[in-house]
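Report on the following structure.
Of the protein chains in this complex, one is absent; all others appear in place.
The letters A and B name the chains in turn, as written, and every chain counts its residues from 1.
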Amino acid sequence: MTVQEPCVASDVQLGDDGRLRHLLTLDGLPRPVLEALLDRAQEMADSGEINARLSGTAVCTLFFEPSTRTRLSFQRASQRLGADVLAFDASTSSTTKGETALDTFRTIEAMGVRGFVMRHACDGAVAELAAVAGPGTALVNAGDGRSAHPTQGLLDMLTLRQAKGRDFSGLKVAIVGDVRHSRVARSDLHALRILGAGEIRVCGPAALLPDDATLAGCTVTHDLDAALDGVDAVMMLRLQRERMAEGLVGSLEDYHLHYGLDMRRLRRAANDVVVLHPGPMNRGVEIDDAVADGPSSLILRQVGNGVVARMAVLEALLG
Amino acid sequence: MTVQEPCVASDVQLGDDGRLRHLLTLDGLPRPVLEALLDRAQEMADSGEINARLSGTAVCTLFFEPSTRTRLSFQRASQRLGADVLAFDASTSSTTKGETALDTFRTIEAMGVRGFVMRHACDGAVAELAAVAGPGTALVNAGDGRSAHPTQGLLDMLTLRQAKGRDFSGLKVAIVGDVRHSRVARSDLHALRILGAGEIRVCGPAALLPDDATLAGCTVTHDLDAALDGVDAVMMLRLQRERMAEGLVGSLEDYHLHYGLDMRRLRRAANDVVVLHPGPMNRGVEIDDAVADGPSSLILRQVGNGVVARMAVLEALLG
Partner (left out) sequence: MTVQEPCVASDVQLGDDGRLRHLLTLDGLPRPVLEALLDRAQEMADSGEINARLSGTAVCTLFFEPSTRTRLSFQRASQRLGADVLAFDASTSSTTKGETALDTFRTIEAMGVRGFVMRHACDGAVAELAAVAGPGTALVNAGDGRSAHPTQGLLDMLTLRQAKGRDFSGLKVAIVGDVRHSRVARSDLHALRILGAGEIRVCGPAALLPDDATLAGCTVTHDLDAALDGVDAVMMLRLQRERMAEGLVGSLEDYHLHYGLDMRRLRRAANDVVVLHPGPMNRGVEIDDAVADGPSSLILRQVGNGVVARMAVLEALLG
């Protein structure tokens, strides 16, 4: 996949009229656009809405990396809008060997499919296809490389708003774990900045924190206790087991000792602290059962919010 | 997956009001509940009914063991009730590695999915999840370990009723094959007892018959000719090829010689005997072509009854 010059996701996703054409990243998204998506998602959550706005519209889940949760969540969102779903799992498809992602995309687009929910291991891969998509076609980035996972960012913000109200200016949030390799963390950071979060703390071992502009404006610490002190929300990240093989983390036990969230540590946070995790969880590694299943946990509410957040996005792009 | 104490499927599936909340086993099911499901399934078979009772409802096929026939049958049943189907195939999913079945279930439940059709290699696995399911969630056991496959039991009873009438009190039934490892046989035994079958004969090599209370009240024999003598119905079981590797069966030829149903042997049965098999068949091993495709065979009718039996169950649980 090559285009003339590297495309900038935040430019590609907005039409000349300022309307959202694709959702590639939360980075650079105008605050009113972001808040309108959250408001609509909340409305759908409150009403349990099932409509037929996308009846006759086909949405393709185009996954070049395997995923089950995100794919199912988008599938359910599409169903609740009356859309027809087509699944293309490039990670198991043998027939498209040798075909480029661009040819695969163009082929399915030519079938009259209007919505694409795409995941890809390469940064910018979704934006590259969005840049060449036809005028009626919309792409949703369901995760590209380490860059962005914007609907996860949306559902996390929706979850925080439900717990803490719409005004984030007094909110202290800690993001803990492998921020370096996490598209979830990047989308959360984008969204928290847009919504004006009061303080963003980022915590993890040095080898798992980015050394670029990702953390601009954040309080960075390698000490979990310091990160948790008085925070209103903790956003835990999944530890990918390949970090061990890469030598970035010593052992699961070691990681848990320093960066695992347990009840004892959580007591440093505000009394009404809430805990989020994008799942799937490594229980006993980055998070203990007592926290994951405890009263502070919003982890299952995140999952439910994922469906309505994705409904709001699909409706905005295709409705 | 652990819960405080081992849950008893027959307790978990009935609400305090006696209403069926889940379908985990036919064991202990009140006869009127069982007969109501069969009556409704028959009504749907007669009318070819397609309705929209589950429109807007999501049903997830949650298979931790591979299956094609059962999954397709439940999918078709869901479609005929207007439900949206989500497929989760844990046997091929790589993304949920390390996630427990409980977390997978809770996650999909949190997406607003109300019906779960679950298959799992462990006895009691479906009941364990049913015990922790939310109030609006219903689980259907599509096969757990060797314990139960209740919708197969239902469709087999429906098929027998169509052929032999509703009164089973004079009915002589033979179940032949690997009863020890068969959840199908257990669910058939549960149902036949509840419906008051006149005589239940169980036949197979000693190594493939259970040595516990499963066969209480049955006539047990290792002689197929004796088992078939004058019976009204023969329920053949599939021979899993791994029994050879386990040393429980000598060879396919040997098994066929002693326990394969052929036309010569079938002549010992009643003139209007009917033959059932849950499929997929090992032709030439447990059953010969002439029997499988002959006038006594109800094997394809079983498949059709599977769809309406599952419709009746899903409608009762989710409608």
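Here, contacts are C-beta pairs under 8 Å (C-beta built on N, C-alpha and C of every residue); 3 or more make two chains touch, one makes a residue touch a chain.
Since the structure is predicted, the reported quantities are computational estimates derived from the model, not experimental observations.
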### Task
Could you tell which one of A:63, A:88 or A:168 touches the chain left off the display?
A:88
### Task
Quick one: say which of B:13, B:42, B:75 or B:147 touches the chain that got left out.
B:75
### Residue of A:20, A:34 or A:58 in touch with the missing chain, whole complex considered
A:58
### Absent-chain interface as seen on subunit A, which is shown
56, 58, 60, 84, 86, 88, 92-96, 98-100, 103-104, 106-108, 110-113
#### Entry: Those residues of subunit B which, in the complete complex, touch the missing chain
48, 50, 66-69, 72-73, 75-76, 79-80, 92, 241, 279-283, 300-301, 303-304, 306-307
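In this text, only the chains that are shown with their structure count from here on.
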### Task
Report the inter-chain centroid distance for subunit A and subunit B in whole angstrom, where each centroid is the mean of the CA atoms.
41
